[in-house]
Each structure stands twice: as structure tokens, then as C-alpha cells.
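Excluded from the complex is one protein chain; the other protein chains are retained at their positions.
Order as written gives the chain letters A and B; numbering starts at 1 within each chain.
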Amino acid sequence: MNAARKNPFNTYAAHGALILYTLIALFPVFVIVINSFKTRKAIFREPLALPNSDSFSLIGYETVLKQGDFFLYFQNSMIVTVGSLFFILLFGAMAAFALAEYRFKGNLIMGLYLALGIMIPIRIGTVAILEMMVQTGLVNTLWALILVYTAQGLPLAVFILSEFMRQVSDDLKNAGRIDGLSEYRIFFRLVLPLVRPAMATVAVFNMIPIWNDLWFPLILAPAEEVKTLTLGSQVFIGQFVTDWNAVLSALSLAILPVMALYVIFSRQLIRGITSGAVK
Amino acid sequence: MSDPHSKPKFRWHIVVFLAPAVLVYTAVMIYPLFNTLRLSLFTEVDQARVYVGLQNFRTLFGDTVWSTQFWNALGNNFWFFVIHMLVQNPIGIALAAILSHPKLRFASFYRSAIFIPTILSFVIVGFAWKLILSPIWGIAPGMLDAVGLKSLYAPWLGKEAYALTTLSLVSVWQFVGIPMMLIYAALLSIPEEILEAAEVEGITGLAAFWKIKLPLILPSIGIISILTFVANFNAFDLIYAAQGALAGPDFSTDILGTFMYRTFFGFQLQLGDPHMGSTIASAMFAIILVGVCLYLFGIQSRMRRYQF
Partner (left out) sequence: MTKSTLIGAMLATTVLAGAAAAEDVTLTIESWRNDDLAIWQDKIIPAFEAAHPGIKLNFTPSAPAEYNAVLNSKLDAGSAGDIITCRPFDASLALFEAGHLADISGLEGMASFSPVAKSGWSTDDASIQYCVPMASVIHGFIYNKDAFAELGIEEPKTEAEFFAALDKIKEDGTYIPMAMGTNDQWEAATMGYNNIGPNYWKGEEGRLALLAGDQKLTDEAWVAPYRQLAKWGNYLGDGYEAQTYPDSQNIFTLGRAAVYPTGSWEISGFNGLADFEMGAFYPPVQNAGDTCYISDHTDIGIGMNAATPNPEAAKTFLNWVGSSEFATIFANALPGFFPLSDAPVTLEDPLAQEFISWRAECESTIRSTYQVLSRGTPNLENETWNASVAVIKGEESPEDAGKRLQEGLSSWYDPQK
């Protein structure tokens, strides 16, 4: 290792910059979470103070938890998010591999076709999507959401994954072919493990809009049994809502699970990235 | 590539690889979208749908009531994009460069923390920043006061001159994790041998970043730029969550997404007009398509890729 790489001044500067940005990143979340544990008066008097014995209150959480089955909502959100991610990654990686690996007529056109979807907000197709779900009887099922999110996530997944797959060494794949591996095996055994970092990245990016989406749950699956967490907490964030204890508590409840999810995924993500980099 | 003995043999595996994605995507996304965009060629007269050709586009660009709104939204959208390119992406790259330093301690903590805003929903982001910037709650004025800069405070979100820039920066705050992660992954996949070889040549530190790493991660920067472009011109939620569908004050934060939503689905007493709404959506689509094609044919195809 070269001396420049361990220059202590650089290290301090690096930590300084990162700490500063970390504070900026976490500050708003901190404000919401601490205030969700305070009485309404205290929220306004000293918004930055930590809750103390005087100002501590769980009234917001009581209001929110009375209003719905948040555990069920959480479970629905989990199923939808994990299910959609599974299909996005599987289908997306397969299509990306086909586009990145093979020369065939219509490759470029197919690539463009699959990228079209990131250029128009899928929301404007709402009525047609809803009609289709009504006809197939999928309204008020989690499948309706999984299908929509899979379709919505595919273009970006194909776009990013094909870029990464182009960077996988041809020698490796050709060596596999000489060993008599089928194209499927080359994809699943050789290429997929190598693009794990990109897969993890795609997973994290897709997870967020899916978890946070309000629109499609509202339209495709508003029933109580299939409500997602975001939809369940939306009741508190309407226009005519003054009960800030409930709003802040609902927001905190919506933040915490997705943060936990992210921390779990983020381990995978990093493991994926480092194992990919070692190769 | 395929079996050399039977050249004309149809390569079924390509179909197998493509089919699931293409089927789901075509049925659930492309078909509904084009079914909607088609509406831009129609209008409604007495509950009946009438084909009018490009008349709606003439209205959008020719009628001042519509065209002023459209150009205003487009201009705002460009500013929104410019701020993301100038602020979000450089910060993202810088953070990734620092984080990818092999000896850095707590790297995973920083990385996770900085990514957290990205995982929050727009409702939360809009609400949190409105609170912080609010003149009523006094968090922003109080903090500026603490460093003696109280005079700099203004109710930014309520002022025509500042509202859009403020919201763009909030959006940058939220999404900086995305370029950071993509560049981080790209930087980590640069083989150590290349960097060591450079060190032997005496290229280290910042010089190594500019001369070795940056050229190697250019394809990733390209992806990020085009993703930023597409995301910005499709943006809607943050403005909607913070300023409502009328994108106040006085439409100074109106971007194409909010303009389209308001027209398509209606707002308050304004009835939804799917025909004009899809006309705007088609115009947005055309703008984004042109941008993406410029990238794909003008930049991406010329970019050098390195296989490791």
C-alpha cells in the first residue's frame, strides 16, 4: 500500500465529509421519530428536544394502532415486495442476458422496446390495468400488485443488468461452452453469480417504489385483507388531518420496517458487491 | 456463438430467456400505456368518443391557456433536471469515491445511513421537509439563528423564486443514494491489479481517481445520467406531496408530471380530461424518448467498455 492511501489528513477529511452528509441524511428522520413520542404541545414548543418524562406520550401510536391491523398490512407489504422483486430479478436477468449475450435480428429493437416502459409513467395506464384485473378477477388480490410491480420494474432491471452483463468476460463464457455447458447453465451457473452486485442494486432500487407505492394499492387492492402498510397508514395523512401525533406515529411506523428491511438487504447487497469484486 | 454444426438452427434459448419478461411487460405495461396514449387522438363530444387526429396537440401548443402551462412546466422540469445533474450526481460520485477507499472504517455504516432517505416514501419526505422548513415550527429559522444567519431565512416553499429550487434540493437529498450506490458498485469492480499497476507508475490519490477510476466508471455515470433524466421528467410525487396538484405558489413548481396528473385525473372542481391528459403524456413520452435515443445512439454506442 502506498503512503498516500493512508495519509491521516485524508482520512480525517474523508470521515468529516461522510459524517456531515450522514447527519444531513438522517436529520429529518430523526425529527419525525422523536416527535412521534411527544405530546402535541411539546412538538410545537421544542421540535428538536428529545422526549423527556414531561413530554413523553404514546397517544399517537395508540390512535394509529386502534385504526387497523398493522401486522397484517406489514405482512401484505412484505409478500408484495418480495414476490415482485423475485420476478423482476429472475425475468429481468434472463432478458438482460439474452440482450447482452447474443447477436440476433431485432436485438436493438427489443432493447429499446423493453426500455420504453421507463419513459412513460405507468400511472396513466391505470384504467386499462384496472379493467384487465377486473376481467381476470385479480382485483383485491396481492397478485394484481405483484404483476403490476413486476412489469413496472422490468425495464430498469433489464437496462441496468444488461449493462453489467456486457462487462462479464467472454473468455469465461466461451470456456464454459467448450466444457459443454448449455446456455441455461452458463447463465445460471457462470453469469448470474458474477452480476450479483448489480442484482442486489436492482433489488434495492425496485424495493423502494414498490414498498412506498400508494396509488396501485389504493386502486387495485383497497380491501382490508390485502391492504399494504403504506395504504394503511395513508388514512392519517389526508387533507383534513390535524392530529399530528397520529400523523407522526403513522409515518414512523411506515419508516421503521422499511429501514429494517433495508438493513437486511444491505448486508446481502454488500456481500454481493464484494464477492463480485474479488472475481 | 451457437452450435457451429447446425448454423441455421433456431436458437430457442434466446426466446426462453426473453419470453417471460416480454410477456408480463407487454401485457401489464405496454398494452395499457398505449391504450391510454391512443386517447390523445380522440376527444369527447356528448359522451361519445370522436377521432380528431392531432387536434389535441394543436390545442396544447397553440392555445395560450394550454401552451403557457406546458412551457412553464417544461422549463421548470429542465431546471429540476439541471439541479440534479449539477448537485446530486457529483455528490453521489464523491461520496462513492470516498466510501470505496479500501481502508475506510465504518464504511458500511455511512453507506447505509446515506442511503436511508432514498428508501423513504414521498409522503414522508414531503412532510418532514415541510416541517423543517416551516416558519411555524421554527426548526430551520432556529438553526440558522444558532449560527447567526437568521437573516438568510425565508419561507422558501412559499416564494415563487425559491420554491422549485428548494424542492429540487429536497429531491437531491432523497435520491443521492442511487448514484452513490451505482458508482460504488462500479468502483469496487475495478480490479486491484490495475490500481496497483498505477501506483507503481506513481499515480495515486486524486490523480488515480481522475486518470484511472473515472474513465473506467464512465459507463456507469452514463447510466446514472440517463436514469436521472428519465426519472426527473417523470417526477410527480414529491411536488404533489409538498405543494399539491396545483404546484404552488403560482405554478412555480409545476412540472410535466403534475401538469399531466392534474389534467388527466382532474383536481378539485376541474374534471379529469383523459384526452388532453394523454396528449400531455404523449408529449412527455416524446421528450424522454428523444433524450434516451440521443443517449443510446450518440453516447452509449461510442463509449468504451472494459471487461474484467
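Note that a residue touches a chain if its C-beta (ideal position, glycine included) is under 8 Å from a C-beta of that chain, and two chains touch if they have at least 3 such contacts.
Everything numeric in this text was worked out from a predicted model, so none of it was measured.
May I ask which residue of A:Val127, A:Leu172 or A:Met259 touches the chain that does not appear here?
Result: among the candidates, A:Val127 touches the missing chain.
Specify the residue from the set A:Gln67, A:Asn107 or A:Gln167 that touches the hidden chain.
A:Gln67
Among A:Ile79, A:Leu172, A:Leu190 or A:Met259, which one touches the chain that has been omitted from the display?
The single option touching the absent chain is A:Ile79.
Of A:Leu142, A:Val195 or A:Ile210, which one is in contact with the hidden chain?
Selected residue, touching the omitted chain: A:Leu142.
Identify the residues of chain B touching the omitted chain, counting contacts across the whole complex.
Interface residues of chain B facing the absent chain: 47, 65-66, 130, 133-137, 154-159, 243-246, 248-251, 261, 265-272.
Could you please point out the chain A residues that touch the chain left off the display?
Considering the whole complex, chain A reaches the absent chain at 40-41, 44, 67, 75-76, 78-79, 82-83, 86, 126-127, 130-131, 133-134, 139-143, 146, 214-215, 218-219, 222-223, 225-226, 234-235, 237-244.
In the analysis below, only the chains that are shown with their structure count from here on.
Would you kindly tell me how far, in whole Å, the mean C-alpha position of chain B lies from that of chain A?
Those two chain centres are 15 Å apart.
Inside the complex, what are the residues of chain A that reach chain B?
Residues of chain A touching chain B: 1-2, 4-7, 10-11, 14-15, 17-19, 21-22, 24-29, 31-32, 44, 47-48, 87, 90-92, 94-95, 97-99, 101-104, 110, 112-129, 132, 147-148, 150-152, 154-156, 158-160, 163, 166-170, 182-184, 187, 197-198, 201, 204-205, 207-208, 211-212, 214, 230, 234, 237, 247, 251, 254-255, 258-259, 262-263, 266, 270, 273-274, 276-277.
Considering the complex alone, what residue numbers of chain B touch chain A?
By the definition above, chain B touches chain A via 1, 11, 13-14, 16-18, 20-22, 24-25, 27-33, 35-37, 91, 94-95, 98-99, 101-104, 106, 108-125, 127-129, 131-132, 136-139, 142, 173, 178, 181-182, 184-185, 188-189, 199, 204-205, 219-220, 223, 227, 230, 234, 236, 257, 260-261, 264, 274, 277-278, 281, 284-285, 288-289, 292, 296, 305-308.
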